[in-house]
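Yeah, one chain of the complex is gone here, protein chain that is, but the others are all in their spots.
For reference, chains read A and B in written order, and residue numbers begin at 1 within each chain.
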Amino acid sequence: MADNKLTLLKAPIIEAVLDIDCDMPPGKEISTLEPAAHEKLRPQYPKVRRIFVQTHQIETPPGEAPKVKLHQAVHGLQFLSEDEKQLVQFRAQGFSFNRLAHYTSLDDYLPEIERTWQIFVAVAGPVQIRSVRLRYINRIMLPMPEKSPLQLEEYLKVCPRLPDEGNLTFTGFLNQHTAIENETGNQVHIVLTNQPQENNMLPLILDITAENNALAEVENWPCLLARIQALRDLKNRVFRNTLTDKCLNQFQQP
Amino acid sequence: MLPSGLPNIVGDDEEITRFLTQSSHYNSAMPKPAAFMPDPKSRNKSVFRCGADPERIRELWEKTTNFQQTLKAAAVCKTAEVRNAGVDVIASEPPDAHANIEGWPWLVNDPELQKAKQKEIAAVIAQKSALVML
Partner (left out) sequence: MRGSSAVSPEAQTVRFAVSAVVERAERSQALFGDKAAAISQLQAMAIECAEPGWDGDEASAINPLAVFVAENFVRALPNFIPLPEFAPEPDGSISLDWIPSRHRLFSISIGTNNRLAYAWLDGADKGHAVARFDGDRIPQRVVEGITSILSHGYASVRTA
């Protein structure tokens, strides 16, 4: 398969996120953008949620009942589709577009990404782009053999190993790698971990984030698009080279 | 002449005093810049024209405080040094001997740059201030 073409009949993507971090204009509070943003986004994203940062302060004066105080500040706005499978986020740091399962292809979502990004630019007035991140969270179900331990290397080209494998058995793992692509300077963060066993299946989470940290102009959509596509290529390459053919073939079965 | 008997204009030679109620506003060496950062509501910083005498400082504190804070220390600086830093000291009574450090930079369009400029000024004043422990 070519690097930029990875077509799977049943892709294991749980969530795809595009983050565009920006320098925001000084003095602008994200919470004040809600009315203008929702007016433009409401037809496709009728639901709004605020993202808060909260601190809970518990004071225990001697001889008195504990006192609890809550302090909170708005850190971002989420605009959700009716079925809550697609989100646009206006964050204090920039813009995000989230697509949850069922996910088809990035090409299917790019027009909507462009449209909602332009709304963000118009409403929030970002000064410049600082970084672009493309994150794909995959959930891969591995069948547990009945009478022997699961051999991860049958499914993963890059897999966790244990010292003294004859006497130790995995009960859980978390692998995290960060790398830079020599030719482009793009970075990739790969997290591999497991969830608790479900019936006879082991859910594996393969979380790949491809990132570009070059400055860019907010008005230049073609440049931004090219960047997104380069990150997609990197992500696809990492995905394909993390999993064995036996694993990849699972996703070609309808 | 003001009700306190002090001149209307704060002279360059006068020592002005900032009451310090937060132990985090000073260390063993000196007052910190945060002790002099202006209040965004009043756009100034409250000080007193009482110098470095601990008795005088305590006396003025007891006259003016609501006793919700404890006076821990004082930062004392020559008015000339404050003016050299780029701001001014303007008498403002009542209460007696009260003045404000005024003339801070305010940039509505860029609050962080505004803050940075103010911080530089506050750092200079802090550097020129003596710490009086009480």
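Quick note on the criterion: a residue touches a chain if its C-beta (ideal position, glycine included) is under 8 Å from a C-beta of that chain, and two chains touch if they have at least 3 such contacts.
Bear in mind that the values here come from a model prediction, so they are computed numbers and not experimental data.
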Touching the unshown chain, chain A contributes residues 14-15, 17, 19, 21, 23-24, 26, 53-55, 57, 59, 69, 71-73, 75, 78, 87, 89, 91-93, 96, 98, 100, 130-131, 135, 137, 139, 174, 176, 191, 193, 195, 205, 207
Hidden partner chain, residues of chain B it touches | 19, 21-22, 24-25, 27, 29-30, 32-35, 37-42, 46, 65-66, 68-69, 110, 112-117, 119-120, 122-124, 126-127
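The criterion applied here is as follows: only the chains that are shown with their structure count from here on.
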Rounded to the nearest Å, the gap separating the Cα centres of chain A and chain B is 50
Could you pull out which chain A residues touch chain B in their complex?
-> 26-27
For the chain B and chain A complex, residues of the former touching the latter | 108-113
